[in-house]
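Take this structure first; my questions come after.
The complex appears here minus one protein chain, its other protein chains still in place.
Letters are used for the chains, namely A and B, taken in the order the chains are written, and counting of residues starts over at 1 for each.
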Amino acid sequence: MTMDSQLARKLLFEMVRIRRFEEKSAELYSAGKIRGFLHLYIGEEAVATGAMQALRPEDAIFATYREHGHALVRGISAGAIMAEMYGKVEGCSRGRGGSMHLFDAATRFYGGNAIVGGALPMAVGCALAQKMQQRGELTACFFGEGAVAEGEFHESMNLAELWKVPALFLCENNLYAMGTALERSEADTDLVEKAASYRVPGKSVDGMDVIAVMEAAQEAAQFVRGGGGPYFLEFRTYRFRAHSMFDAELYRSKTEVERWKQHCPIAGFVKRAIAAGWLAAGDSEAIEAEVAREVERAVAFAEAGTWEPVAELTRDVYTARSPS
Amino acid sequence: MARHEFLMPSLGADMEAGTLVAWNVMPGDAVKRGQVVAVVETQKGAIDVEIWQDGRIEKLVVDPGEKVPVGAVLATLIAEGEPVPAAVVPEKAVAVAAPQPAVALPQPAAIPGRFRISPAARKLAAELGVDVNALTPAVADGVISRADVERAVQAAKAGAPPKPGDWQSQMRKAIAAAMAKSKREIPHYYLGTGIEMTRALAWLERENAARPVTARMLYAVLLIKAVALALREVPELNGFWIDGAFQPGPGIHVGMAVAMRGGGLVAPAIHDADRKSLAQLMDDLRDLITRVRGGRLKSSEMADPTITLTSLGDLGVETVYGVIYPPQVALIGFGKISERAWAENGVVACRRAVTATLAGDHRASDGHRGAVFLAAVNRLLQEPEKLQ
Partner (left out) sequence: MTGVAAKTTYREAMRAALREALQRDPRVFLMGEDVGRYGGSYAVSMGLLAEFGEERIRDTPLSESAFVGAGIGAALAGMRPIVEVMTVNFSLLALDQILNNAATIRHMSGGQFSIPLVIRMATGGGRQLAAQHSHSLEGWYAHIPGIRVVAPATLADARGMLWTALADPDPVIIFEHALLYNLEGELAADAGAVDIDKAAVRRAGTDVTLITYGGSLGKTLQAAEELARAGISAEVIDLRTLRPLDDATIIASVSKTHRAVIVEEGWKSGSLAAEIMARIVELAFYELDAPLARVCSIEVPIPYAKHLEDAALPQVPGIVAAAEGVVRGKA
């Protein structure tokens, strides 16, 4: 994909939309409209935005509980996501999942998984099925660096490489698994090396640079689609906000946060895009205005949504079947 | 421009309150959306709190160090637009429990304290109209089961406590036969006398006042005892006329006439009534009535009375002209206790008295002996304390 104005505008739009949607979510959570847990993607926008450019509609995606950005870029409407977080039946998971469990069959978005590392085995199986059915598709699995401590990560890397399944493992290393820094939990913090120990090829990428992310993802996807087996990408990134809303961030210093904020993926991209002539001076404002309208519409949609009747409580535990 | 409220935010599922640690702004400061304006201490540590509107701080409502609940007003600010109303909590949907399978329960019959009965047996007994009080378990101290209920139903069909309905007509037939025979064969004579009951009733009242409710005595036991003791003096009224001769009774077993539910009368024996205390007689009487009502009489009780006593006073009858139950030779009847004009020592007073009658078999006794008997009953009832 060559960079031009259209793509640049698209990338900026996606990142800005994620940013403003997440800020709005924080506000609504503070106001009590969104309940439970809320994990915000602010600071990491470049990873979902860039990586998603390498994926096709028929590919399958597994993500974590910090998945609003991925869902938005993948094409789930902001209204459906917001309504889901409100708990309304118009939400993308009928209000049954909430912030951590966004699912969408139309876009092959398999959640929204809240067990760290829990989606990795499913992604391997999904990729296996794609290979067995010779569909020419791949499965992308986003996960945090905290997952590499789980046995399931190692089992999945091994199995994926052993069976050469078309799985794209996308590790978002934001340096902290909730409140535990990577160097305090891993004897070896070189994540690419871990994947390599299973013979899974991989690369480490600057996750604050959307173009770097995009190019790395495209290259990796091409490898996977070519039948080479799984590929592992580490995106070095940082979340500007706490792990979740109720986190006093006792585990990292404000200085460190401020330092990373200097590498804001949005500000960085705008600067680079204008310098390269992909974006004009007023484009940013126009995009902000459009995003603001979209976020406002999403909130209105959620506010106007309905509560599923309690009588429906036990539906969708099993698949309803017609009497034979 | 209007006044807006800046509220203590909810930062987590289990956050209920927070303590304001510090303000980063002062009244009059302009603030922008997303600006950190305060620091709040929670159970997880100090958290920066943002304001979500552009505006100007008007008043800081909460001071540093104050702990306030989520939703409390922390500050006010002047901002554009109308204040947004507080978040509406979803109407607490009344938790409709998932429909439980319908449990059809028949009303259980009352369980007496002394024995255990299974739920299925209780249900069956209720369905078949079997009184659980009448049931006995197959094994002593065991649980009454459905099998026991079924046995009782079979036994009832075979003869002992029959079902109400055909049972009634059976009883009527039996009584008819006995009474016809009595009138056919027994030459009845009748004697009657009034007995003053003032002393007896007064004594009984005093006795009962000193007893718990469950131990109180009916006035009938006074009659039973008096009759029994009087029979010692006139034994030819206590026994049977069999094969042309009088046979004295093996003891004084007074048959007490008791009406049954559903009609019919039985007069089962209170054995050795002359030798029992009033309290004992009361126990016996109570037990008899219970078992009569439950249809649980022993055949010996039916055959044993050596004389029959019938008290119809509470039905308002003055005088009983009885029919003797063969092979007995006498029947004593008592009417109601009523207030009468009573002449004694030339003075007319109002006294409570009862009319006692004797129906006698003239083959076994004559009027003279009958009169002695009634006089004895009268005499005994004037000294109730001696009846104990």
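Please note the rule applied: a contact is a pair of C-beta atoms (placed from the backbone, for glycine too) under 8 Å apart; a residue touches a chain by one contact, two chains touch by 3 or more.
Treat the numbers as computed from the prediction; the structure is a model and nothing was measured.
Asker: Determine which one of A:30, A:53, A:139 or A:284 touches the chain that has been left out.
Answerer: Checking the options A:30, A:53, A:139 or A:284, the one contacting the hidden chain is A:139.
Asker: Identify the residue among A:50, A:69, A:97 or A:229 that touches the chain left out of the display.
Answerer: A:97
Asker: Given that one chain is not shown, which residue among B:39, B:57, B:121 or B:186 touches it?
Answerer: If we include the chain that is not displayed, B:121 is the one touching it.
Asker: Of the residues A:184, A:199 or A:315, I need the one that contacts the missing chain.
Answerer: Only one of A:184, A:199 or A:315 touches the chain omitted from view, namely A:315.
Asker: In the whole complex, what residues of chain A lie against the chain that is missing from view?
Answerer: Residues touching the hidden chain, for chain A, are 60, 62, 91-97, 101, 103-105, 110-115, 118-130, 132-133, 139, 151-152, 155-156, 158-159, 162-163, 315-319, 321.
Asker: Spell out, residue by residue, where the missing chain touches chain B.
Answerer: 100-101, 103, 105-106, 108, 118-123, 139, 142-143, 145-146
One rule holds for everything that comes next: only the chains that are shown with their structure count from here on.
Asker: List the centre-to-centre spacing of chain A and chain B in whole Å, with centres computed as mean CA coordinates.
Answerer: Centre-to-centre distance between chain A and chain B: 73 Å.
Asker: Given the complex with chain B, which residues does chain A contribute to the contact?
Answerer: By the definition above, chain A touches chain B via 23, 26-27, 29-33, 35-37, 87, 242, 244-250, 307, 310-311, 313-314.
Asker: Considering only the defined contacts, which chain B positions touch chain A in the complex?
Answerer: 7, 9-15, 34, 42, 44-47, 49-50, 52, 70-71, 87, 89-91, 93-96, 98
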